[in-house]
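Mind having a look at this structure? Questions to follow.
Of the protein chains in this complex, all but one are displayed in their positions.
Just so it is clear, A and B label the chains in written order, and each chain counts residues from 1 on its own.
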Amino acid sequence: MQNRLFNILKIAAIAAGLALLAGSPADAKFVTDQAGRRVEIPDRPQRVVSLAPSITEIVFALGREQILKGVTSYSDFPPEASGLPRVGSYVRLDLERIIELRPDLCIAVKDGNPKAAVDRLQALGVPVYALDPRSVPTVIQAILEMGAMLNAEDRAERLVREMRSRIDRVTAKLVGTGHRPRVFFQIGDAPIVSVGTNTFAHELIGLAGGHNVAAGSAAYPRFNREQVLALAPDVIVISSMDRAGSIERTRQEWGRWPSVPAVRSGRIHLVDSDIFDRPSPRLVEGLEQLAGFIHPEIFGGFK
Amino acid sequence: MKTAIETNDLSHAFGGRPVIDRVSLTIAAGDFFVIIGPNGSGKTTLMKLMCGILNTGPGRIAIFGRDLRSYSHRSLARTIAYVPQTLEVSFPFTVQEAVLLGRTPHQNLLGIPREADLEAARRAMATTGVEHLADRKLDQLSGGEQQRASIARALCQEPDIILLDEPTASLDLSHQLRLMDLMEALKQEKAVTVVMVSHDVNLAAMYADRLLLLSNGKIAELGPPADVLTPRSLEAAYGCRLMVDESPFGGWPRVTLVPGKFRL
Partner (left out) sequence: MTVSSAPLIKRLLLAAASLSVVLAAALVAALSSGSGGDGILRSLSVVTGQGAPDPALETIVWRIRLPRALLAALAGGALSLGGLVFQALLRNPLAEPYILGIAGGSAIGAIIGILLGLSHFPGVSLCAFLGSLATLVLIVAMSTGQSLVKKDALLLSGVMVNAFCAAVIMFLVSMTQDARLHNIIFWLMGDLSSADGRAVATLAAILAPCFGGIFLFSHAMNLLLMGNDMARSMGLHLRSVTAALLVVTSLMVSAVVSYSGLIGFVGLVIPHLLRFVWGPDHRVLVPACILGGGAYLTACDILARSLPDQGEMPAGVITALIGAPLFIFLLKKTRR
């Protein structure tokens, strides 16, 4: 009996000691994340879980994929990300799978991940840093902050410089062009849904020298066919997460309405939605594509 | 002679219509009292008023000399038992369980049955002849068996007054007689006051000490059967031709309907 008690005390002492060592405060720092939360994050994180596909893309772009231990579903870019363990979707995080991976840092997106799940993770002892990228400048800021967190500052600076120069190349060539073609950016088919002012697509259309005819306070406004006809867009960009034949069908459906300028001039383009709605470095690619659609006379045709 | 039930100017309206209109009567303890009258005359309403199921408006009811409203629900349930015309069987109990429910006024909140309760239930079921059906569900019984189970439940309340609403309506002839004989035996052996609403005028005449003929919520006639069952009063109440003579057993009147094809 006494022997057993002594053994238990021994184990408890060792465990306490290990715990003390493992959770040593000298290796962590307090920061304020982009959602205004104060979090304690490790100086050199070794096990990171990404809670959104855009975060996954940025981690790979910063060359820090070796510390990435788990990602949410739809983390499909770059292709190597598909091999990483899944922790649920970013609207329904699988807490058990996250805990199982023993992360020392999780990176979240403020207006995507549910706050309740993030709070629970924090309560269970997992530090969660929330980013809030809402526009191209804040995406760039987020990339820099992630670079700082993941000990990849140099890589982050280089990436941001490259992004800025590609953006400048587009905007520089647009100086002096008088007109802004009317652009209808369609993201849904039944019902027809477009993009309002508080979206990346809207910002990119503006940067690419176009005018988003669906601009307004509603983020994803619904239109009926008649309303789009009345808006008379010069360019229609069809973006869908559903990569199968359905967006081709949508393009063909427009062919029945030749009163629309975009249909008459054949300026209907299909795009991969990810580069227009994910707050990641690939937004620049989206910008370049849009510039080609909207001002082909300046940028040569993009497919 | 104790008075079991006394009403004074009792009235009750339903949706503005008067259903019972200034009824004053006394029922002596140990009486076999039968209420007859055409449909819609207020018989069931009067019965429900007497056992406190319906709340009275103007008028007063006294049970054994005390105002009905002064009784607690429990003590009233120990004094008067009510047997309705039909049973609700949406979630049917077994006969034993249903009969045991009658012990509620004698039990605590959860009604856990003690030996005395089980004994009372056994005796009640034996009296009404349903003990062999103790484990059968109520919805598996015939109308007559359900009626007898219902009476057994009422007996478990150990009441001084038992009210029955048209108990013979769904019974065949032999069971009708058995039921009336049972009520007679209760009256004789246990001094229970029996108050019954009946459709069957002749059956009522055979057993009742006093009859009440109710018409449009008012007392048309009240008294021993011979006084109440006269052609004049019956025709006025029921609106059809009748003949009244004396039953071959002697002692009470016999009412016969006169069909249209006969001429007196």
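Here is the rule we go by: contacts are C-beta pairs under 8 Å (C-beta built on N, C-alpha and C of every residue); 3 or more make two chains touch, one makes a residue touch a chain.
Every value quoted in this text rests on a predicted model; they were computed, and no experiment measured them.
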item: Displayed chains contacting the withheld chain; value: A, B
item: Residue of A:67, A:84, A:193 or A:231 in touch with the missing chain, whole complex considered; value: A:193
item: Options A:99, A:144, A:160 or A:215, residue touching the unrepresented chain; value: A:99
item: Subunit A residues touching the omitted chain (full complex); value: 15, 73, 86, 88-89, 91-92, 94-97, 99-100, 102, 111-112, 114-116, 119-120, 123-125, 193, 218-222
item: Sites on subunit B contacted by the missing partner chain, in the whole complex; value: 48, 51-53, 73-74, 76-78, 80-82, 84, 87-88, 90-94, 96-98, 101-102, 104-105, 107, 109-113, 135, 157
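In the analysis below, only the chains that are shown with their structure count from here on.
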item: Centre distance in Å when subunit A and subunit B are each reduced to the mean of their C-alpha atoms; value: 81
